[in-house]
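Supplied in structure tokens, the structure appears directly below.
Of the protein chains in this complex, one is absent; all others appear in place.
Up next, chain A:
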Amino acid sequence: MATMNRTPGDLDLGPNPQGRIGKAIEIPVLENFGLDSQIGPTFLGLWNVAAYVTGGIFTFIWLAVMAIQVNWNPVAFAKYFFVLQIDPPASFYGLSFPPLNQGGWWLISTFFLTISIFCWYMHLYTRARTLGIKPYLAYGFTGAIVLYLVIYLIRPMWMADWSEAPSHGLKALLDWTNNVSVRYGNFYYNPFHMLSIFFLLGSTVLLAMHAGTIWALEKYAAHEEWDELQAPGTGTERAQLFWRWCMGFNANAYSIHLWAFWFAWLCGVTGAIGVFLSMPDFVNNWFQWGIEAGIAYPQFPQPSQ
């Protein structure tokens, strides 16, 4: 602690407190569930305002076009909310700009959604820099951004066909996921899909292990992780010994978060690779690919057992 420098600025607002709006709202009952009771103050700057505006335009176009599809009938809107969708341009149009109701709204709304995502990245990045911490949350966000870009922009543009992108709509997103798997010969045989699922389930396991460990050791203050990083106490020691005794090796208060970061980031990135490779130019049929690679066995001999 002797090596610490006192940061300039207000202790409650952190360094560089400019740009904050609002006052802290206390909801004490949240403390009873272990959640922080303070809401706000928050920060308004160029990047998050830009993200809210462009994201708001995307949402407005999405909702308005869906409302037009049901003639602005609110009951019908509620009834069909999950199945209404804005479709991308048909393959007929290639990458040219179609009439608004034949994919034009999709192009415009996707444009604003993409701008919003990049502004949010800048928001996370600049806020971390201003507060004097590393911008790793922004770096982690790149895993999701890459997956988004591949699905919505890069792969459709590579194939010169916007209709390869998902429609904007709740059921439509599920349908696209289902159809892209079936169209390209079953994603279960796509090794990058396997990796992505591995990291998805692995992230859930890691989260359950880490969160369970820390929750179980709150009485030893193991949840004060920044303090435990500087000087591990009995809570962190017990956490380490639990996993050493259980599975023979353990992370520590720092390295468990490295595991966490990479597992979650790789879930998006490996998924992006798997989606990008699924096109006639590269892999048209993952089941066929699996047979050729020697991992799919449609002609399995009748088992003796």
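Operating definition for what follows: contacts are C-beta pairs under 8 Å (C-beta built on N, C-alpha and C of every residue); 3 or more make two chains touch, one makes a residue touch a chain; residues count from 1.
The rule we apply is simple: contacts and distances are computed from a predicted model.
Undergrad: Can you match the unshown chain of the complex to its UniProt protein name from these: "Sugar ABC transporter permease", "(2Fe-2S)-binding protein", "L-lactate dehydrogenase complex protein LldG" or "Reaction center protein L chain"?
TA: The correct option from "Sugar ABC transporter permease", "(2Fe-2S)-binding protein", "L-lactate dehydrogenase complex protein LldG" or "Reaction center protein L chain" is "Reaction center protein L chain", the UniProt name of the unshown chain.
Undergrad: Sort through A:54, A:116 or A:236 and give me the one touching the missing partner chain.
TA: A:236
Undergrad: Looking beyond the chains shown, say which of A:113, A:267 or A:283 touches the absent one.
TA: A:267
Undergrad: For chain A, which residues touch the unseen chain?
TA: Answer for chain A: residues 1, 3-7, 11-15, 20, 26, 28-43, 48, 73, 75-76, 78-79, 123-124, 127-128, 131-137, 139-141, 143-144, 174-175, 177-178, 186, 188-189, 194, 199-201, 203-221, 223-238, 240-242, 244-246, 248-249, 252, 254, 256-261, 263-265, 267, 294-297, 300-301, 303-305 touch the chain left out.
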